[in-house]
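Shown here: the complex without one of its protein chains, the others still in place.
When the chains are written out, they are named A, B, C, D and E in that same order, and each has its own residue count from 1.
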C-alpha cells in the first residue's frame, strides 16, 4: 500500500526506539500507530515530526485538548488526508468528542466549504474593517 | 474586483432587506459585510446561505461559539479563501480569541498541513484500530 | 504583481505574434487577455498552452460551448485560481450564461464542496454498484 | 473503512426512514447509496443534506440535469473526493453521459488544472475588463 | 475500483497499440502501468496525454531527469493524487533517488505546506521587492 517499505523491526534502531518509547510514555499506551512506523524509515524525520507533535498537541496550552483535535480533524479533512482523518477522529473520540459534537463539526466544515467557494466564485473584496495592517 | 456587479441599493429588494435585517438583529450590529452584499445578486442564494450560517453558527449548540470560529478559520485557511480568512479571524477576535490562541491555532494548522502531506507522501495504511465500519 | 516581467512588446517575437494572431482570429476580437501576455515570456509554453485551449475549448465537440465554460469555471473555483475565475466567468457571460444560471452554478459548487467534505470526513466506502473495473 | 459505525438498521429511526423514503420516491429506485447510510449516524445532518441535494439537483431549473452532474463531477474531482467521483460519474452515466462526453469532460478538467496552476505560478494580474465591481 | 471499465484487450485498437509501443520504446521496458491502460478508454485522450508526458518528461532539457521527478512527486502529493504519488515515487527511485533524498524531499514539502498555510492565515502582503510587473 505504502510508497516505502517499513522496517520489519524498527525499534532495533536506538533512535527509533527512543521516539517510540516517548510516544508510549506521553500517550500512556502501548499502541504505536502506523504513521510513526512508516516515518521510522528515516529516523531524523521521525524525531523531528514527533517532537513537533508532542510540543503542539501534547503540551498544556491556551487551547484545550479536544479543541486542538477538532482543529486537526478539520485541517485533515480539507487537506484530503484519509489516514489523518481516521487517526484524528479516533483521537478526538478518545478525548471525549460526542456524536453530537462530531456531527456539528461536520456541519461547520461543510458550511465553510460552501461559503469559501462562494466567496472565491464571486471574488468578494475584503471589507476594510477586516484589514489589520 | 468581483466577478459580479453588486446591486447599488440591495435593500430595495424586500427579500434582501429581510435577510439584512435578520443579520443585523442576530449579530446585534449595523455592519453588513461584503459577503452578504455580493450574495445579494441572487436573493434565493442569499436567503439559503444566511439561513444555514444562522443555524450552524449563531444557534447555541454542543460546541461553544469560539470553538466554532476556530474550526471555520481552519477550514478557510486550508481551502485558501482569502476573504473568509479575514472575516472569520475578525469574528474569532470579536469572540475573545487571544493572540496566544491565534498563534497556537496557526501552529496546529501548520503541523496538520505537514503531517497530512507526509501521510499522503508515504501512503500510510490506515490502522485497523481506527476503522469503524 | 506578477512573478515575471512581461515583455513590453511581445509581438516583436514572430512566434508570439503568430499565437496572438490566432487568438484574435479564433475569438474574433482584438482583445488579448493578460494570461497570454504573461505566458509570452516563454514562446514554447505559450504555443503549447494556446494549442490545447484552442483544441479543447474552441472546437465544436460533444459538449456545447456554454457547458464547457461552466465546467471550466467550476474547476477554476475549486482550484482557487482567482485570475481564472475572473476570465472564465466573463467568458461564460459572453456565451450567454444568465444571472439565474450563474447563481445555480454556484449552488451546485457549494453543495458539492459540502458533500465532498462530508464523504471525506466519514470516509464513506464506495458502493460496489459504482465500481467499473 | 469509515470513521463512524453505520447503524445496522438505520430505518428503525423514523427520521431516517422518512429521508430514505423520499430518496427512493425522488430517484424512483430502491437503491440507497452509502453516502446516505453513513450520514444517517446523525438524523439532522442527514435531513439537511438530503433537503439541499433534492432542492439543488432534483428540481427542474435553468440548467439541465446532465449539465448539473458534469459540474458536480468536476467539483468532486478537483476536491479530490473519491467517493463522490464514483457516485456522480455513475449518476451522469445514468443520465446519458456518453463515453465521448466523459473523455471531453476530463480534457477540460485537465486543461483547467494546468492553466489554473500556470496563472497561479505567474500571478497574472486580472484584466480590468474582467472586473465587475 | 475505477469509474470506467478498462478495455480487456486495449492493443486491439491500433491507436492504443501505437501509444503503448511508443511507451515501451521510450521507457525501454515491457511494463505498461495502469494509468495508460485506463486512459485507453478514449484513444484521443491517451494519445494527447502520452505526447505531453513524452515531451515534458522524456526529452532532455534544462532540468535533469531526477529533478523533474522530484517536482512531479511534489505536485502529486500536494494535489492529493494517490496513484500519482505511487507511480512517481517509483519512477524517482528508478532514476536513483536515495532514501536520504526521499526523506529530505518530504521535509521540504512538509515545511512548504506549513509556511504556505501560515502565509495564507496571516495574509502576508507581498514584498514590493518580489514583484516583477
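Rule of thumb we're sticking to: a residue touches a chain if its C-beta (ideal position, glycine included) is under 8 Å from a C-beta of that chain, and two chains touch if they have at least 3 such contacts.
These figures come from a predicted structure and were not determined experimentally.
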Inset, instruction - Check the whole complex and report which displayed chains the hidden chain contacts. - result: A, B, C, D, E
Legend entry - Chain not shown, touching residues in subunit A: 1-6, 130-133
Legend entry - subunit B residues touching the omitted chain (full complex): 80, 85-86, 89-90, 99-100, 102-103, 106-107, 110
Legend entry - Residues of subunit C (touch criterion as defined above) contacting the omitted chain: 3-4, 41-42, 44-45, 48-49, 79-81
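As a convention for this text, only the chains that are shown with their structure count from here on.
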Inset, instruction - Mind listing the chains that sit against subunit A and also against subunit D? - result: B, C, E
Legend entry - Classification of the subunit C:subunit D interface as same or different, half of numbers criterion: same
Legend entry - B-E or B-C, whichever has more C-beta pairs in contact: B-E
Inset, instruction - Please name the chain that ends up farthest from subunit E once chain centres are defined by their CA atoms averaged. - result: B
Inset, instruction - Provide the C-alpha centroid distance between subunit D and subunit E, rounded to the nearest whole angstrom. - result: 27
Inset, instruction - Can you tell me which residues of subunit C touch two or more of the remaining chains? - result: 1-4, 78, 80, 82, 85-86, 89-90, 100, 106-107, 109-111, 113-118, 120-123, 130-131
